[in-house]
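Shown here: the complex without one of its protein chains, the others still in place.
By written order: A and B. Residues from 1 in each chain.
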Amino acid sequence: MTTTDCVLEAIEIRKTFGPFEVLKGVSLEARNHDVISILGSSGSGKSTFLRCLNFLETPTSGSVSLHGQEVEVRNGKPANPRQIEALRRRLGMVFQQFNLWTHRTVLENVMEGPVHVKKEPKAEAREKAEAFLQRVGLAGKTNAYPSQLSGGQQQRVAIARALAMEPDVILFDEPTSALDPELVDEVLKVMQSLAAEGRTMIVVTHEMGFARQVSSETVFLHEGRIVEQGPPDEMFSHPKTEVFERFIAKVK
Amino acid sequence: MLELFSLGDTGWGDEILRGLLVTAQLAVTTLPVGILLGFFAAFASLSRFVPLRALGVGYTTIMRGLPEILTLFVVYNGVGLLLNSLVQWLSPEAGSIDFSPFAAGVIALGMVFGAFAGEVLRGAFNALDRGQIEAGRAIGMTNSQVFWRISLPQVWRFALPGLGNLWINLLKDTALVSVIALDDLMRMTKVAVGVTKQPFTFYLLACLIYWVLSVLSELVLAAMERRANRGVRRA
Partner (left out) sequence: MNPMDVIVTYWPRLIDGALMTIRLTLLGAFIAALVSPWLALVRVNTATFIQAPIRVYVSFMRGTPLLAQLFLIFYGSGQFRPELEQWGLWDFFRDPFNCAVLAFALNSTAYQTEILRGGILGVPRGEIEAARAVGMTPIQVLRRVVAPHAYRIAWPALGNEVILLMKASALASIVTVFDLMGRTRQVFSRTFDFSVYLWAALIYLCITATFVLLWRFAERRLSPHLSAADSTAAARLAELEARP
């Protein structure tokens, strides 16, 4: 790595499922305060790529490094599981289906990581968790269970849960795709305010508005490869490839 | 009439209570054995290691297909024979020893419970939401943290109704040990019948006692399920 402010770097990530090569060597670099939107149609491999960054999918080959610390993959297996756990502690993740723990309250969901993974004192973690819940506009829901919340509220809890780990980068995997249309905005607003705070984010999304207005960089994935990459305004107004042009036309 | 059920020398109340105590002891001792076997069976049948999986699936399938009373006789007579031949082999001049019917009951009923519990737990593990497990891994939990803090509490919730049914079946199956001469509720009832010549009265009493135990268990289990399901359904 050459630039010093590079936070997360993925090099030549490949992933095959059986006979299908889903990712054919994808590289990406995220610097501090970057908000990178990853676009692509169904089956382009964008979610798989995001999940390779924190090893929820193990890449077939390639490497991921955080602040220059590399997690290497040999023969389709990570060399050291401890390395992966350490990496995940510093990468937040927000899922399409929220994936809140249904057996724990909102507050417990947010405190779980700080208390049991980072081993912070409970009182301190609780204070912080309450602050993060307030941050996403859910201060009043601390003792509710996930099933008592709307989808938008659940996703905001999931964002607070990711924030509570004080991650270096937050990964968003289609965070609004499972939401009813009228609930999308409340989640996008929270994400926008996080971007304004200068958080480093990588977002797989179908929300073109978000990609254009909020992100500092957009990446278009097609059939397992990065086809276009650059500042969103330029990319959207002057698509260089036919596939991306067709993609924009379709989602408009 | 009430005289028959009094506690002193004249009535059978105390004998039947003693039998009830043995029944309760047997059920309570068997439960942890059965649950432990159930976990082993579930882990084995979910294992990726083929011989282990075959063992798990074989155990649960065969055990669930056999009459409980047959299992009980196999354990009682089989282990008894095995123990005796072992003693003979160790010290040929020693007399034959008796295998405790209580131990036979615990082993046999535990094996039966374990086979059914293995299926219940396997289903519960399969019903786990992969996403919630991934969310745990995504914040850097170790595999054992994911198991203890996310999987197990939810497996417990999924498995509770099934395990509750098995507990009630276990309570009822304890009646079988009366056949191998353990002085449980059923056998003490039989003794009372032998003396009083009032079979209907006493067997009805025994049925009513089992019934009360079952209904009480159902009430406790319903309360436990409500507790385990906190927050799962909308309030």
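FYI, a contact is a pair of C-beta atoms (placed from the backbone, for glycine too) under 8 Å apart; a residue touches a chain by one contact, two chains touch by 3 or more.
Quantities reported herein were computed from a predicted structural model and do not represent experimental measurements.
The missing chain, though absent from the display, is touched by one residue of B:17, B:33, B:175 or B:191; that residue is B:175. Of the options B:78, B:131 or B:153, the residue whose C-beta touches the omitted chain is B:78.
Counting over the whole complex, chain B has residues 62, 65-70, 73-74, 77-78, 81, 168, 172-176, 178-179, 186, 190, 193, 197-201, 203-204, 206-207, 210-211, 213-215, 218 touching the chain that is not drawn.
By definition in this document, only the chains that are shown with their structure count from here on.
Centres computed as Cα averages put chain A at a distance of 47 Å from chain B. Residue ranges of chain B in contact with chain A, taken from their complex: 129, 131-132, 134-142, 145, 149-150, 153-154, 157, 230-235. The touching residues of chain A, when paired with chain B in their complex, are 54, 56, 85-89, 91-93, 95, 97-105, 112-113, 116-117, 144-148, 158, 161-162, 165.
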